[in-house]
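First up is the structure itself, then whatever we jot down about it.
Showing just some of the chains, left in place.
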Amino acid sequence: MKHRKTLVKSKRHTKPGSSPGQIAFADSTPRPSIRVIAYGPEGRTDRQVADVLSIIELRKAYPVIWVDIVQFGDAELIAAVGEAFGLHRLALEDAVNTHQRPKVEEYHDHLFVVALMLEDHEALETEQIAFFLGDGFVITFQERPGDCFDRVRDRILTAKGRIRNSGADYLCYALLDAIIDGYFPALEKQGETLEALENRVVSSPEPHNIAELHDMKRNLQLLRRAIWPHREMVNNLIRDEHPLIAAETRPFLRDCYDHTIQLMDIVETYREIAAGLVDVHISSVSFKLNEVMKVLTIVATLFMPLGFIAGVYGMNFDRQTSPWNMPELGWYWGYPFALLLMLGSAVALLWYIWKKGWLR
Amino acid sequence: MKHRKTLVKSKRHTKPGSSPGQIAFADSTPRPSIRVIAYGPEGRTDRQVADVLSIIELRKAYPVIWVDIVQFGDAELIAAVGEAFGLHRLALEDAVNTHQRPKVEEYHDHLFVVALMLEDHEALETEQIAFFLGDGFVITFQERPGDCFDRVRDRILTAKGRIRNSGADYLCYALLDAIIDGYFPALEKQGETLEALENRVVSSPEPHNIAELHDMKRNLQLLRRAIWPHREMVNNLIRDEHPLIAAETRPFLRDCYDHTIQLMDIVETYREIAAGLVDVHISSVSFKLNEVMKVLTIVATLFMPLGFIAGVYGMNFDRQTSPWNMPELGWYWGYPFALLLMLGSAVALLWYIWKKGWLR
Amino acid sequence: MKHRKTLVKSKRHTKPGSSPGQIAFADSTPRPSIRVIAYGPEGRTDRQVADVLSIIELRKAYPVIWVDIVQFGDAELIAAVGEAFGLHRLALEDAVNTHQRPKVEEYHDHLFVVALMLEDHEALETEQIAFFLGDGFVITFQERPGDCFDRVRDRILTAKGRIRNSGADYLCYALLDAIIDGYFPALEKQGETLEALENRVVSSPEPHNIAELHDMKRNLQLLRRAIWPHREMVNNLIRDEHPLIAAETRPFLRDCYDHTIQLMDIVETYREIAAGLVDVHISSVSFKLNEVMKVLTIVATLFMPLGFIAGVYGMNFDRQTSPWNMPELGWYWGYPFALLLMLGSAVALLWYIWKKGWLR
Amino acid sequence: MKHRKTLVKSKRHTKPGSSPGQIAFADSTPRPSIRVIAYGPEGRTDRQVADVLSIIELRKAYPVIWVDIVQFGDAELIAAVGEAFGLHRLALEDAVNTHQRPKVEEYHDHLFVVALMLEDHEALETEQIAFFLGDGFVITFQERPGDCFDRVRDRILTAKGRIRNSGADYLCYALLDAIIDGYFPALEKQGETLEALENRVVSSPEPHNIAELHDMKRNLQLLRRAIWPHREMVNNLIRDEHPLIAAETRPFLRDCYDHTIQLMDIVETYREIAAGLVDVHISSVSFKLNEVMKVLTIVATLFMPLGFIAGVYGMNFDRQTSPWNMPELGWYWGYPFALLLMLGSAVALLWYIWKKGWLR
């Protein structure tokens, strides 16, 4: 419960009615760190840079360059990078304004892609990754340090697979694929939690089950909301036949698209199971109530008549005044008779209750 | 509860079967106030005008003119403005008849756009804003004074951003954007309320929770109903390639479109969470009932047998008449025996209850 | 409850497998009344006619003729009218067979339109109005006397608005518009009822609330089922660009289409609120049960132990036989001690109950 | 309940993986009966035939021939008919394998249409009718004797309507129309049952109501599942412009299509009402429980305190030992005082209960 993700994201930077295309940050935003990996079939380099000039040099030296910008606390530097690669102002604003949905936008000579990377915290949280894919370059904008790209970097640096022989479009695919595949472990974890919860809900009704189910449903909805637009985004990349994306890369993107469909499939299955468990829970609670009430009713049905009989023979009518006043009290077998009467009532009632099927 | 928005809007002006294209008002409608902001790269003016002639003059003097008409209590004046700019009669009727859905309609040489501005009252209320976008002019019709355009006016007057160098289409975008962005704070407020409600519902079942959930669901539905058609309206503006909308303005409208999608996304998420909370609430109420009934059953199960034993030994059978009549009463250890019998019953029953798991 | 509309309409006239295109009526069907309004820019006439010849003459005399046939109890007369205007047999059968859904069908030289007019009875009921729109004529078939066209007739007769200067297509639009606008007052009435019901449901659970909610949902569904196909019907009229519908009339039909969307919007909103109220009602009923059970449990929890104590000291153990037999009865402070014991139990139990939060 | 239709149909004939296009039957299948109606504008004949040759002769003699095959227990005969008319093997297999959905399939020179005829048994059951429509012939395959075509046969034999002057396509329409119209009476019957059930559910909660509602929902679903594909099937017939279907027949099929839409409309309305009734039923059951519990609580709240007072004055404290031991028992007005105390408690409690609104 403590880790429930808040619904309201941190406030948006821009106010309604303010001018678009502006890049501005609170002073507390940390300064950007820029890591450049440039490579080609013949070689590669991996450098931490601080100015735009070194980026431009590297771009000239290698067929493909990947500029990875983490944190955005230097509006001028970012604007300079944007200018160096001819990026559209509005797209640049979107890249550093971390409230976008996954999407792809086509500009004159570059594509702008936004994806959401799942972070491996206790609560499910996503981090926006913006991509610019142009002729021979990929520029990524990450909100926070830490990502799921280490295997891709490794493949570039150690020349594993076909990545060193492919263009920037293949790099873009590889990064997108890493982001999308990152949802599988999180979904598997949710699946395990759901299964444990399922077993608990089916076996016994606990009051906290419903709260956990609610949290599970919220998490699944957040995952669904994060995954769903990726599907359309990857589909747009495939369908629109951008010249920046080579025909050879398209089957790989199609594979990536299949993964988004699989993810949606799993999320929807889990959501439906979780929805069904709410019914199971409510039904179990009702059933438990029935059980409790049966016990109460059996007890009351048994002892109220017995207590009544005892009450009758506890009355103080004056046997001296009249032979009609409680002659039973003076009978020789009075007390055993009363006990037998009680026993008989109890047996009859138990038989009635048993016939009703309440003792099962 | 007190601020629940009424479902039935104030009655429509026109009766079924009456002639379309007519502009008529109740006498109580306040007279219009017209504010004209005309501007170009070189300069700008901001004036309150009362007649059509001054508007026509300003239109000639500046590249772009924004005529902002607030309140419609002068049918002739409005008709004169409509004639001056060549506006279609039907569109003009729609502009002052404040029961439209957001939409865009294309006429010979102008576009007619209707949007709904969220007002910042206690209850969520929308105000219709109608736009006419033509060659070099934007005319807005507002139902009531007070709007969210002050930042746009400021950008024009202080020449901030690109607005002074752009045409009427950009002005139109800037106003639409201000209206759409105005929904975000309202949604954030609903999100905070929903979260507080979520915590209350999950932690304990209060009778007023369900009423608050119902109000929350109603508010979200009203927001959804207001936001949804904006999405299509902005999409139509982008897709239909009206000559009045420059290619440079289209990316900005696309940005605006993204915002409507984000708004819908948030509303749907909130709606789903609110729907789930109803289940949580109903389940909690049932669970609370179980708790109450358990206590009742435990008390009854304990004390009914005990009371019965006490009742038996309170019977008045005449011990003189027969040795079988309640000999226990005369035993030396009779009373302690009875108390032990009761204690034994109580222990046995408690053990039974404990075994049932009701004491948890 | 009494006015609940029956689900099963009066039996259809034709039996499965019988020949199509036939016009036949039960003898009890009242004979048709035919009112002809013919007009043009120069003049107009309004006559009750009984034979086809006078209709043909009027058709020649005026640019536009509106033949309004109410009730269909004369198959020959109707067939004669159909022949005079060249109407398709199947369409004519549909016009007098009052079980159609709103639709538009294109025939060689005329359009056949079916609409449902809402009648202002206690129960929501619709009456089928069939239109034939041809070159210079509109023929309407009404099931019963009484309609919502009086304002349109008035506009023709007093030459209000543009109707006298427009063609038959504009007349057709004006009639459709009158029918569609006729749903607004009915919806507003439902909205008011819903709101009153909402206040009742939220404030207290009454058993008849759910029955009223059910009736409300039924009414809204009937309205939805009536309104929904009008939307498609008007859309078809606009989209298919029939040569019979002039370009000038299209914006008016678009306006009409907007109204059908608004109607659907309102109906769906009401339906969703009504569905939500069912949950509120069920939850309130459960909560009320909790309240009742709390009182019962408090009473039982308080008085069962007290009653038990009283029962113990009502036992008749023979104090003579043994010093262990209820010595309390002979104590000097015995009775006050017993009362204090009871008071103590009561206080302890109340404290326990209070701690449980049941006295709130 | 007894007539609930089973979910699992009789086992399919073919096993997974077996060869398609084969016609084979269990030996118990009854032998086919073939009735041929051949007609033209000039004459008609109606014969029961047993071999293919007579069919071929009749086909030559009349413009239109309708071969009606009932039951399929002679694979060779059926194959011979198929060959005589050039029917596709796969379609022929589908025609005699009675597990098809309504559909239309286009082959080289004939159309293959499958429809489901509603049978008028106690349980709702459908019978597959397969049509082959070719140049001048209609061949129908019926699973069982008994159909809804008698009126069509009558129209052919007595030359009623246009059927004798029309081609095979019109015959095919007439048969389809008879099948589809056959759903209306069944739906009307369901509607009456639903209405009766509605009245019962709204007025009082009986335990068997929910079982009946469940059966009603199942029946409606079976109807929906049967009707739904007819809609698409008829639509395909209209839309695909098969040369076998004359333009004059198309308006009739359009009429038929309208009927399928009306049927779906009614089914959906009933389904929604039935779904709403489940809520009404559950709510009523809850409400009834409230009523019962109120009575229990009132009784317990009244009599437990009274019983307690009586219990107190039934204690046996020894008044001799101490003046503090139950002096009330010796008061002159002791008994009346106790009775008044009880009365006072009862009045106070009743007032409390009345204030709670439980006596209403």
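Labels for the chains are A, B, C and D, by order of writing; each one numbers its residues from 1.
In the analysis below, contacts are C-beta pairs under 8 Å (C-beta built on N, C-alpha and C of every residue); 3 or more make two chains touch, one makes a residue touch a chain.
Quick caveat, the model's predicted, so the values are computed rather than measured.
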Copy count for the complete homomeric assembly [4 present here]: 5
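The criterion applied here is as follows: only the chains that are shown with their structure count from here on.
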Each chain counted as touching subunit B and subunit D at once: C
Homomeric contact subunit C-subunit D: same or different residue positions, threshold half: different
Rounded Å distance, subunit C centre to subunit D centre (Cα mean): 25
Distance from subunit C to subunit A - Cα centre to Cα centre, in angstrom: 40
Contacts with 2+ other chains: residues of subunit C: 282, 286, 289, 293, 296, 300, 304, 307, 311, 314-316, 326
Overall pattern in which the protein chains touch one another (line/ring/star/complete/other): line
Chain-chain contacts as defined at top: A-B, B-C, C-D
Complex contact set, residues of subunit A against subunit B: 1, 6-8, 11-12, 14-22, 88, 90, 94, 99-101, 103, 105, 205, 207, 210-211, 214, 217-218, 221-222, 225, 278, 281-282, 285-286, 288-289, 292-293, 295-296, 299-300, 303-304, 306-307, 310-311, 313-316, 319, 326, 328-336, 338-339, 342
Subunit B contact footprint on subunit C (complex, rising order): 148-152, 155, 160-163, 174, 177-178, 181-182, 184-185, 188, 191-192, 194-195, 202, 251-252, 254-255, 258, 261-262, 265, 269-270, 272-273, 276-277, 279-280, 282-284, 286-287, 289-290, 293-294, 296-297, 300-301, 304-305, 307-308, 311-312, 314-318, 321-322, 324-326, 356, 358
